[in-house]
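What you see is the complex with one protein chain gone and the rest in place.
As written, the chain order gives the labels A, B and C, with residue 1 at the start of each chain.
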């Protein structure tokens, strides 16, 4: 690219080696930032006009040129050339072709260092906001399904062993609160990215009093970077985004693990619709939860993208080092989280519960053994440790003889402890519904507590909606 | 440990294999959580009294017992036994020795699952607050040193090549703003940990209406976990802490890289006091910046501790799984960041600047070449691209002949371009002080801008101090 | 520690700051390397004698001193003092107390840089060999159990959905081959660590012709580091170890996931002995596979220890930098893999199979649907695609009406396709035993293939045993 090379040709001789071009290009990734880059140039041009560096005609030429470039990109007519390295150079070059040397004036008081910083800040803000909106939708669906499914009793697990019965809604709502924390984290991501780096030049500031407050206002930022060296060196805003997404991915990996488990023949608690599963080209019986597996599998990538950028920045002296260009890949790959959330949305919306198998697990897992032990303590005055021991023995007898608590003969129970032969007492206290209703502590699984929880969840959503980050309009118009 | 084993002996037979004890113990790490654990028990006992489960005498016995245990631990008289697994069992066991079976009542409506969740939440709050306070101190020192050193001119770097001159304070203040973002992040860490998990039982809630609002108030939490399953499954609060520390570590690794670079014989910009360096037992001339190297080296550990816990939680179904015990190591290792910050504090406080070498780099690095090119554009009406080219050639001529911009003969300059032979014009525009003063854009390195920046920094510190998280008093009294 | 400080006191003034001592000490970790360090000193002394630097008396004093130090450490009488930083200084200091200034001669032609390199090479060799031996034991157990359990038919899974029936031995033997690869990898680890770094001095070689071939022979190394700068800078041998352990950990995490799954109430395929599970202090029915969970959970740590050291070394210029001291923690933590392998050994040795539940899954999972489709193709000349379609419909009909392939009424089958009503044909081709026996391809699950596989496995083990790395005797004698 003669133009660009010429720009710094004075000291150097000859051409850049192709391998440096190949390893150095970022355009194949940062073309995704075209809206951010164009918007930044658009407002920068307006600022240059405001402080007298551009006249009205020049401004108009530049603004129209930028708009046309946006159209070209959106209509896939914009040529990509890896020798032009990055999105900034592509746009500058195209603008020059369109409006001649005046295009060069747009570069006044700006460098690629603060320009890419601007682009990635705008992108982090846009993407974090989109993630928040998507999570809010999912939270809404969780509330709906929790209300719909409130009367299904589900085994809860610790150590993947049946623990105690819970309302299915309780289990589902656990994810609601994870997603609320994810939203809070993404709001933090948005807020720390809400500082304008533009106007800091290559690293040390620029040679005239530019109007950064105007830039801030027009580009919708809340604060400024107050130190030009910091502005071009920092990748904190991208760290934050990658971290926020990693935690979401870990949460989703847990949910997907459960979807996969609960869809297995052995659990058979839930069923996904055909459209979200795949078959096998060989085995006709297969109905595989591929969507959940794919999402679980992608957790590795998201965690590692964070790891990757932290490593890249580790040990770099100030200010800009070319290493920082490696921020582009993890940043752009982050977009995939939106598709993943869409997939999660669809699964939560559409799974069905298979009640019969739930009951079986609740019984086979002795889910009310604790209740029975508690009852021995409270109603039969047996010390807790002894009660625990008795029920342990009861469970062992069931297991050894193939019974559940519900069908073990009275006689056998009696042989373990006389109090267990009292049928009224016994059946009352192994009742699964009643067990659930006993968990009356706040945050527990009794129906009134779930309803209270759902109520609180609704108001939490309302509160978040009130404080949502503002939309960012990147279209030129 | 017969007691504990007996607790769940009903179903199982025989003893636990020693290898399970060895791999399963966490006490060697979670003894560090003794204050958190004791405080939680203390307030839990009070709550049990409040709702009528403990009578006054029982309460008094328990509270005094817990206080005595605190003393024993602090006086290193508390016996550790890996067969007792964790801090909870150690304390419960010791309390039982002291006050007999009443100790067992403390376990009412609580499980190790919500207990460890409480402990780690309290710990995250404590540590994040300590980190904030330490960072605030460092920020204060940076401001002081920036004021003190404002007249030192320093080469700024991009690509580790000299870029343009800046005030040293400008360079140093870049770290101020990183640390401010670190503080903001730690405040977020504190806030997301400010939810009480206690009172959720093993996973599903407990069998009576405990008073979680009382617990919340007495333990100084702002909110409750509203879902018991979420409360015992989540490790988000630890993720947040480990992430916050990772970013701090990356920032410090950059600072330490600079300290190491700038202390090298070749740079020789700064000098650390002898007490913060080490010599060599072999080479008498060595003065090694070990402290900075150690801190830079530890970045790997902090980034990886985050990675480690994210991996551990990935793909776990709800609720508690024993894998989660692996949160302990990264959590406890986090404390080391306080020592590291202390080391950073000392280095920033005590380094000296070696002015002579700064000047040499500024000259040899042609730090004002850009200013000269700009001047050709502005005062000699040469188009930017041509001016850039001319100065490139000038630099090349200097390099080839061993000159700087300051000592290249007029004649030679003239041969490159006639305008360069105008001595008044020429020396005016390669002047380093003047170059710095031209960077008048907000966030730039001109003196008035630095002073403004420092002013703004001071008010930022004041604002943060106003909104500091409250101190947590974990001592029993 | 006056002695050590004095050693490099000439240039520096005053004392080292306590924070540098605290952050810089490694003795609490590298005391674990005492055998390696003593052995290295022992042989180094012999070499110094051989080339005339020590006389016989001096040699004798030093050797006896080192032996006594070994005893003191083993009898826990050896004092640790973090001001003495590391294992080398501790031993040197103690030797000096015992035999006076002659101790200093041991330092001739050696530095802490090549000394720690030696220690860690010896340690990597020792640990990798121990891991190999432990894996060989496990492999042997797997063969035994595979022979014992060869007639159990197990559902294989893809996507955690029942795929096709296999012999349980086939499933188990899959881990055999993973462990064989792990052994191969550990042999590689051993071999790359089999290069002697001792005799390279601080970085550049030493001032006399030391006898590194003698050192190599006596310390049982196969090769030398041929470049002194490489010898003290490299941590490749530790990378290799950490990597090898990471892959083992990932393999074990898969096995443990299966143990956890298969021990759940819903699968109930296997049962662990009580001694390898734990109960709950609250829920009397629980029998938790904690050992498997703990091991799965530790995967995060092992993967991240590798990550950590790679990060630490990233971007370090040659030669020794203090950052490298951070190799100690991941190195020493590696030992835990031996306990983990012991745990795995115990579980494989002692689990029981619950045949009844296997059968149920095989039936409910329609594990022979593929065989039936194949039979339609081969014996009824129905094109594959159509056959797949027919059996898909058959499965769907079963699912919708609560049947398995084994109990769906003939009439219903007929309604799907006339060929399915032929009972002889039908039952022949859904037979689970027969399905297994059809997989006659090499590496398949037919009995003769399993027996062949086991035979091959045995000879693989024999071959490995022949080429085992030699034992390293680190005891002084």
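The rule we apply is simple: contacts are C-beta pairs under 8 Å (C-beta built on N, C-alpha and C of every residue); 3 or more make two chains touch, one makes a residue touch a chain.
Keep in mind that what you see is a predicted model, and the values were worked out from it rather than measured.
Within the full complex, the residue among B:32, B:364, B:380 or B:434 touching the omitted chain is B:364.
For the chain left out of this panel, the touching residue among A:137, A:326, A:359 or A:386 is A:326.
Which of C:42, C:176 or C:426 touches the hidden chain is settled by the complete complex: it is C:176. Residue positions on chain C in contact with the hidden chain: 6-12, 104, 109, 113, 156-160, 163-166, 170-171, 173-174, 176-178, 181, 184-185, 188, 192, 199-210, 212-213, 224-231, 233-234, 236, 239-240, 243, 246-247, 250, 253-254, 256-258, 261, 296, 299-300, 303, 306-307, 310-311, 313-322, 371, 374, 383-385, 388-396, 399, 438-446, 449, 453, 456-457, in rising order. Residues 158-164, 260-261, 263-267, 279-290, 293, 307, 311, 314-315, 361, 364-367, 369-370, 373, 388-389, 391-392, 394-395 are the ones on chain B that touch the missing chain. Within the complete assembly, residues 4, 7-17, 19-20, 22-24, 107, 111-112, 201-202, 273-288, 290-291, 293-301, 303-305, 307-312, 321-326, 329, 336, 339-340, 342-343, 346 of chain A touch the chain that is not shown.
Rule of thumb we're sticking to: only the chains that are shown with their structure count from here on.
Looking at chain B, one finds that residues 7-12, 201-202, 296, 299-300, 303, 307, 310-311, 321-322 touch two or more other chains.
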